[in-house]
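One chain of protein is taken out of this complex; the other chains stay put.
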Amino acid sequence: MSRTLTDLDRRTVLGGGLAALAAPALLLRAARAADEPIRIGFPTPLTGPFGAEAKDQVRCAQIAVDQFNAAGGLNGRKAELLVRDDKLNPGEAATRTLELIEQDHVACIVGSLSSSVQLAVNEVTKARGMLYVSISQSDTITEASDFGRTTFHEALNPHMTAGAVARHVFKPGMKVAILLADYAYGNEMAAGFRRAAAAIGGVEIVLEQKHPFGTADYSTFLPRLRSVKPDVVCICNFGRDQANSIKQAVDFGITRQARIVVPVLLYNQRLAGSPEAFEGIVGGANYYWTIEDRVPSAKAFNDAYRAANNGAVPSDYGAYGYSGVRLVLEAMRRAGGVGTDAVVRELEGYHYDTCKGPETMRACDHQAIQSVLILQSKAKAAMKSAADLFDVLAIEEGSEANLRSCADLGHKT
Amino acid sequence: MTSARSEAHEPTRAQRWRVPLVAAVLAVLPWIAPSQALAVNILIYGLYATGFNLLFGYMGLLSFGHAAFLGAGAYGAGIALARFGVGWFGAIAIGVAASGLLAVLIGALSIRSRGIYFSMVTLALAQLVYYVAFQAESWTGGENGLRGLTVSSLRIGPLSLNFLDPTIKYYVIFGFVTAALWAISRLLNSPFGATIEAIRENEGRAQACGYDVRRMKLMAFTLSGLVCGLAGALDALHLSIVPIDTLYYQTSGLAVMMALLGGAGTFLGPFVGAAIFLLIEDSFSLWTSHWQLFVGAIFILAVLFLPRGAWGTLVAWRADRRA
Partner (left out) sequence: MEIDLIAVQLFTGVALGAVFVLLSTGLSIIFGMLGVVNFAHGAFYMTGAYAGVFFLALTGNFWLALAAVPLLIGALGLGVERLLIRPLYGRGPDYPLLLTFGLGYVLVEIVRILFGTDGVPFETPALLSGGIDLGGLGYFPAYRLFVIAVTAVILLLLWLLLARTRYGLIIRAGARDPEILSILGIDIARVWLLVFGLGTGLAALAGLLAAPMRSVNPEMGVAVLVEAFVVTVIGGMGSLLGGAIAGMLVGIVVSLTALWMPEMSTISMFALMTLVLLIRPQGLFGRGLAR
């Protein structure tokens, strides 16, 4: 949009004749906009360690777009998904987002994985009044300093997942040790456990062992962890770090004396690790396909996914992709247009159910209040199929009580 | 190591016209490139590779730690903007100064070693800078990156420019890059340029001729750092964030790849290399997620068959025809 306007400005300066020519062009463009597709920019890390998650996000986002179009679109206006590889790199993501806004004139941005990349996309969208629905865990993005009027966070955040897992596992009298990656995301997860432990009462945090982000060998952090004799070890890291640290903790006999819990237990990461290494580990998740037996919208989503993907089931991050795109398209339909202000008004306080039961978009910080699943990784012998990875131990329904208050996040209330 | 590069001497007339030439090409770049954001990246990384080339191509020192200078420029400018509310021009100046200081420090430590050891020392020191920035979260934002430095308008005297407009942003950055290239070109045509090339060709002889080799090396190192710092500061303004990846050793590798693809030791080579690299990456990554396969293969082929790089080969070919 901005590029068209500058072209126009320049022509106006050049002379009245040219300006007269440009005016009808603008009218023409406005008329054409009605049947131009609604473009949704979708940056996601197709390259890099989370390529499998990213590809599933794309598949699921496409389902949401197809369903929207099959239902007639926005008064006949169809939606279109523009997928861009952000390479899990914040600089790359910022460039791609600029392109999507300046070149492709998208109506909104949905996507990205990892806290740093989301924050980069958000910095660009926020300055340009562009809608952004972020679909990966972060506590920072809804805090007042990063939050923008057009920022929406459909994913869970570390505070919610760590809290839910803690409320399920921690019992008074327990000794808890935390192993955390020393960066914002690790500290956020650890803080979630700490706060939940304090709320439960009688839970003693005996050790917080930090490790550098991106560590491959955890042997040097385990002796102290073992020496404090915990009942529960909370491992607060992500991706490769999680796979390596769990595997080595098991090798060094941590599970002989303690239970290992993690804030997020991802479908694809469990596939990349072995059932033996993950056996019995408890963690939180936004989605797991077997909830379809009790959540109708999950059944509908799984069926749509199965139909499009030869009977396969969607992953947790895939569900975020679906939910994020569907959420914004629904809001546009209800608003009757793609105008940012109208869509933001629709989204604030919005009650919806895309694929995991009821959710609410909290008005003050734009965080989706939603359920957290508590999963436990199955033993190899108990798996009935290759996709049968977890038992659903519990579903903690979404409640504002489990979120940090908007005042805590620095928002004016 | 230098035989291929030393022949690629450009004729003087070309030396005089090289900056206007590159400026003319860059002036129309946003209208040719796939997107303006990409065009800005070509400006910034072209300048970064040019800065790196001052040391690698002209002085013969292969640094594997130039990410530190790009990063120092970016963080310097970014922190000035985000934490201290300094104006945009002041922020750029602070970024360049921070980078220059770091270059003096790292340069003084690393020019004591030679050859591969020089590469390793620069790599190690740059990794140290990376980890320090990673840990200093309250200053740099740590792994989340530095945010909150969006500059939406530039005040230049009575004028106020909308910096969110991609075209205006491009030409502002274009102004800085062209000015820097002009300064570098002047410098290389000065006795200083001749001296560092003499040191590259034969360090012992240069020493015997009475040149203070270590001082010259440190000066070249610092200048190289300053130029990369300017590129970093401009990058911070362009993206409105500073990612921690800016400091990672792969960013250092990027400068090496770009300089080599275009032609190390030629004035315009690194710029051409940056453009080739970014265009390949941009177009291939739209088409396949396995773009790194092609980037890697092209790089291998370039090392094997085009050791002078794309531009360097062109320059040498023209020189041959003249001769």
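By letter and in written order, the chains are A and B; residue numbering begins at 1 in each of them.
Rule of thumb we're sticking to: a contact is a pair of C-beta atoms (placed from the backbone, for glycine too) under 8 Å apart; a residue touches a chain by one contact, two chains touch by 3 or more.
Values in this document were obtained by computation on a predicted structure and should not be read as measured data.
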Chains in view touching the one left out: A, B
Touch criterion as defined above, residue of B:Ser99, B:Ser119, B:Thr266 or B:Thr313 at the omitted chain: B:Ser119
Residue touching the undisplayed chain, where the options are A:Arg240, A:Arg259, A:Arg306 or A:His411: A:Arg240
Contact residue for the chain not shown (choose from A:Glu36, A:Asp251 or A:Glu400): A:Asp251
Touch residues of subunit B, complete complex, unshown partner: 1-4, 62, 109, 112-117, 119-121, 123-125, 127-128, 131-132, 135, 249, 253, 256-257, 260, 290, 292-293, 295-297, 299-300, 303-304, 307
Residues of subunit A in contact with the chain not shown: 47-52, 182, 209-212, 214-217, 219-224, 226-227, 240, 243-244, 247-248, 251-253, 256, 268-269, 271-277
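In the analysis below, only the chains that are shown with their structure count from here on.
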Averaged-CA centre spacing for the pair subunit B and subunit A, given as whole angstrom: 35
For the subunit B and subunit A complex, residues of the former touching the latter: 34-38, 41, 131, 134-135, 137, 142-145, 147-148, 150, 152, 164-168, 235, 239-241, 243-246, 285-286, 289, 291-292
Subunit A to subunit B touching residues, read off their complex: 2-3, 6, 46-47, 51, 84-85, 87, 89-91, 94-96, 98-99, 102-103, 115-116, 119-120, 123-124, 126-128, 140, 145-146, 182-185, 212-213
